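Sharing a structure here in structure tokens format.
Of the protein chains in this complex, all but one are displayed in their positions.
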Amino acid sequence: MRHLLSTDELNRETAIEILDSASQLSRLNEDTTRKFPTLQGKTVVTLFYEDSTRTRISFELAAKRLSADVINFSAGGSAVNKGENLKDTAQTLEALGADALIVRHSASGASYNLAHNGWTSAAIVNAGDGTNQHPTQALLDALSLRQGFNIDDGKGLDGKKILIVGDILHSRVARSNLALLPTLGAEVEAVGPGSFSPGCKYANLDEALETKPDAVMMLRVQKERMNQPLIPSDKEYSRFWGLTEQRVKKVPNCLILHPGPMNRGLEISTYAAESNNSLVLSQVKNGLAVRMAVLSMILGGKNETI
Amino acid sequence: MRLSSCTLANGEIRDLVIENQIIVGIEPASKNGDLDCSSLRVLPGFVDLHTHLREPGFEQSETVLTGSQAAASGGYTALFAMANTQPVADNAGTVTQVAELGEAAGLVEVRPIGAITKGLEGKQLSAMGSMFNSKAQVRIFSDDGHCVSDAALMKTAMEYLQPLGGVIAQHAQEPTLTLGSQVNEGEISRITGLKGWPSSAEESIILRDALLSEQTGCRLHVCHVTSKLGVELIRWAKQRGFPVTAEVTPHHLVLTELEAKNYDTRFKVNPPLRTQQDTEALVEGLVDGTIDVIGTDHAPHASDAKQQQWDAAAFGMTGLEQAYQVAHKVLVHSGLSDWERLAEAMSSAPALIGGVSNHGRIEVGQEANLAFIDPTKSLRVEGNVYSKSANNPYTGMEFASSVVHTMFRGGFSYKDGEVKK
Partner (left out) sequence: MKTVLSESDIARTIRRMAHEILERNSGPFLLLGIPTRGVSIAKALAEAIESISADTCEVGQVDVGLFRDDRDTRKAKPIAETVIPGSVDGRTIILVDDVLFSGRTIRAALDALSSFGRPAMVQLAVLVDRGHRELPIRADYVGKNLPTSLSEKVRVKTMADDSEDSVVIE
């Protein structure tokens, strides 16, 4: 695997390989924090054009635990977005010896361009591009689900019914999951208000929960990404689509996920976030393991160029 | 000069006699001319109602000279240059400057298009009357690049222009439906995660403007139609006798939205490439005349503007150098239509709309503006030869025939693969 740009490029075998490696790493890090020499001498650059402390730290830590040298380039805010040419930045970083670029950008396709336009020969890991993809998020979600269902390593999520709830249109997390989870054998349905969840058959979350899903993934209502409000108000959204205490109690065996950060009380209630079925904390933990697995697969061996 | 054995659009083979820039005779075919055209199809020189020459202001992408060279190599003898220059062509001075640059280049007739609104801001009418009367003799007015979205302003512009006899050319795009849009709203926006540009944003403006043109009596020319419904709306308007004409670009005739799936910014264009069904409807509309002309919307951009992530890249594709190739592929090579329709769509119909009566016809007494085609000379597109810019979507494609010479006012602007001067 030369780059990780999108989950729709992963076949079942590779996806399970990543989950299994992450699972092993997770186990190895259970009792003590371990450092591995796998990426010694490699330089990993986090190139974040969008603000995101948690994802960047997760990647930074993953690279450091594998003994890579890490450089953080954060160009948050509009000042750099227009003025800084992505091609120039990539070429400068390559000249400084970057072996891998972990890229988060507000433009869909930015990672794809970096990987395929010949601007740089570094390996590219997409940490989120516009409203397109966020592959490591989907992988950590899948790992958390696998653990939550007590499914062994080597297996997928066959036969599990998963509901993704919210702003599907603008959510790269949703899109990556919608591509990955079926590859792992799960049945996935995307639901929410018609203005940002196209094709939804249900009028509200209660109706959607009647299908008795095995897990629900609550997406953050992203006010900053919408040009105009696509829903009348927060109150109306949570009334129709929020995972309230009442709704959680209707599906007592259903696992709960949220990519974070949570708008408590809007798309997810505190009750839901802290319930026994909530995988929210393990999602964060698994993020580190998944990113270590991905980096060791991309930089920890000889790779064929695509 | 005698051009012998020219095959004309209607299939007849004739000798053409040119003297002092004029066609003085159309005579029975012989074998003893100054130029033997026996293997060539000779059509009236092409007229492009929609070109961006970028000068003044954006000379890094193209100039009137390089644009004229590109046009001459593509069989064109007249170009209508859009007003979104810097400064905007919204006054007599700028349009005169552009016309004079065209005269100086001397390869095609450059007719500047005047902006409808001052600065293309869509708020206040520009000095359309002054531009009409200027040395540049502006006849077509357009804010292309932008849509005149305010209905009241569009109606006023049409009411103002109607008595003068000009044409309003609209770039149909409802702005509130297309804020930040990047690709067609549909499969491609779903695949790439890029913001969609719904075709209804174009169709709604086409319908509105057609109604306004009927009401005001002002001629409306719909730029770059891109959708099936758009074609149907124009057909409806024409059936009812509304004074509407329409244009399609070469790229919308042969390329679809899926070209963008690898985020290759050569395929980023406004209005966007759409579906296979839309493409088929556009071809059908061109064949049956619902769409009157092919307009290139030649939009050159320097490589910096294109070598960016998709969102930041400029919209536009070049087209002057391959427009004939596409027209031939779609109308003649496909068997869907014939050389006469091609000549009409590329030359006589645009000449009529643009009011350039010295182009578009091969008749005794007409200015000698001709395109010479070798119907068997195939071509594999490697890029642009004369345009300053490289944003060409046809690179790698093969076409069955080529333009080999172009005659402008009785002299060859393009001969045997080389532009003169």
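Quick notes
Letters A and B mark the chains in the order given here, with residues in each chain numbered from 1 onward.
Keep in mind that, in the parts below, contacts are C-beta pairs under 8 Å (C-beta built on N, C-alpha and C of every residue); 3 or more make two chains touch, one makes a residue touch a chain.
The structure presented is a predicted model; accordingly, all values stated were derived computationally and were not measured.
Shown chains touched by the hidden chain across the complete assembly: A. Only one residue from A:T38, A:Q222 or A:N277 touches the chain missing from this view: A:T38. Checked against the hidden chain, the listed residues A:A174, A:V248 or A:I298 yield one contact partner: A:I298.
Although one chain is not displayed, chain A still touches it through residues 1, 17-18, 20-21, 24-25, 27-28, 34-38, 66, 153, 293, 296-303.
Keep this in mind: only the chains that are shown with their structure count from here on.
In terms of their C-alpha centroids, the spacing between chain A and chain B amounts to 46 Å.
On the chain A side of its complex with chain B, the touching residues are 82, 85-87, 105-110, 112-113, 116-117, 119, 129-133, 172, 175, 227-228.
The touching residues of chain B, when paired with chain A in their complex, are 179-180, 182, 192-195, 262-263, 304, 307-312.
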